[in-house]
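For chain A:
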Amino acid sequence: MIRTRLGTFAVSAFALALASCSGSGTGSDKPAGDGVAVGVLHSLTGTMAISEITVKNAEMLAIEEINASGGVLGKSVTAVVEDGASDPSTFAQKAAKLIESDGVATVFGGWTSASRKAMLPVFERTKNLLWYPVQFEGNECSPNIMYSGAQPNQQALPALEWAMAQGHKTYFLVGSDYVYPRTANLILKKHIEKAGMKVLGESYVPLGGTDFSGVIAKIQQARPAIIINTLNGDSNVAFFKQMQAAGLSPKTLPVMSFSIGEQEAKAMGTALVEGSYAAWNYFQSLPGDANAKFVAAYQKKFGADAAITDPMVHAYLDVYAWKAAAEKAGSFDPDAVRKAAVSLGSFATPMGAVSFAPNQSLVQKAFIGKLKPDGQFEIVSQPGADIQPEPYDALAFPGKSCKL
Partner candidate 1 sequence: MSKLVPPAPLRRAKPALPWVLLALGIAAPFYLGAYDLNLLARFMAMAILAMGLVLIWGHGGILSLGQGVFFGLGGYAIAMHMKLADLPAGEMPDFMVWSGREALPVWWEPFASPAFALAAILIVPTLLGALFAWAVFHRRVGGTYFALITQALALAFATLIISRQDVTGGFNGLTDFYSVFGFGLASPGTGTGLYWLTLAVLCLAYLGLRWLLASRFGMLLRATRDGENRVRFLGYATTPFKTVAFAIAALLAGIAGALFTLHAGVVSPALIGVVPSIEMVVWVAIGGRYSLAGAIVGALLVNLARDAVSSAFPELWLYLMGALFIVVVTLFPNGLAGLLKGNRA
Partner candidate 2 sequence: MSAVADLLLSVDGVTVDYSGFKALDAFSMTLNRGETRVVIGPNGAGKSTLCDTIIGRVRPSDGRVIFRGEDISRLPEPAIVGRGICRKFQAPGVLPMLSVRENLALAARRDRRWWKSVGIGIPAGDRQVIEETLELVGLAERADIPGGQLAHGEKQWLEIGMVMATGAELLLLDEPTAGMGPAETSRTAELILGLGAARSVLVIDHDMSFVEQLGAPVTVMHQGRFLKQGSIAEVRADPDVAAVYLGHAA
């Protein structure tokens, strides 16, 4: 123990001075002449870590593969990894650090709408480019963000059309109490009423909530044909267990979920969720060798039983899209890359051929999957046509359009 007063005083003052002026962040310092730095910004700690770490892994895998095949424009890509700590203000702070301190050419990252909204002003101020891999509530189109995740009309509405095709007339909406469920439900209600069907109930549970007794009682009373579930993370486990306890299994009362992927299904125990439906733009069980190659490469690097989900594939294809756009534009300047990306036309990815629309959202197909006992989803919808992304739903938000 440092007993002398002078000793302790010197140490703490020195530590303070060193810490504050050395800046922080662990990324490699300015990349040497031959490399190009890109930011990878996800929550590595906090409640969102369970979903975002695998997405970060997919991005690192893509970068590794690109470097193995000669990099981009002759330069090797160095990834600067930062932790958003499941906190929007940290995401904004780290985004500023990646761009201003580390000088990255672009950033791949974000998961919750909150983290994207917090980073938006930073990217618009610094004119950099964020590749956002997760499905979201739409109502936003910024020149500085490439939205590869599904817009509501590429996930929620196809699911609704499929449900109507199955003859379901009455709906019950259950969701976690945050932005995506509330906005998605707002859009769904408008379309359900327009199609002459009925919404029998709408319930929200706080994030991480585990008590569904009230919600299930309302469901039992309303007796809907199908439940549309926008619950997030742990709450799904509690919901399905308490539904099962009340004698309502997905086989007797169909449930269409927007936040349950292969990874979540495995954690909840497939027996619990078997027979429930999910709507994504990608399922691990999609045919095609591009998908097989990606799944094999990921499982070789991160564990044989690793589950591959929709956001992971979007993140993976984002990195390749950036590479293609940079090569087409012949430069790493975010503005040039952005313009090149929307004029790339369709390019092959593990989820099939996709392309970026002028509003910088991804044109992609939607699939409905039914969970099999082995934890994979069986594709039950016919392979529909490519869906053009519409950030602003015509019914819910008339007269709005994306002016880039």
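The candidates were selected such that all candidates are chains of the complex that A comes from, given by their letters.
We adopt the following convention: a residue touches a chain if its C-beta (ideal position, glycine included) is under 8 Å from a C-beta of that chain, and two chains touch if they have at least 3 such contacts; residues count from 1.
Since this is a predicted model, take the numbers as computed values, not measurements.
Every option in 1 or 2 belongs to this complex, yet chain A touches just one of them, candidate 1.
Within the complex formed with candidate 1, the residues of chain A that make contact are 1-3, 5, 8-9, 12-13, 15-17, 19-21, 23-26, 44-45, 49, 81-83, 85-89, 92-94, 96-97, 100-101, 112-114, 117-118, 120-122, 125, 137, 139, 177-179, 182-183, 186, 204, 206-207, 396-397.
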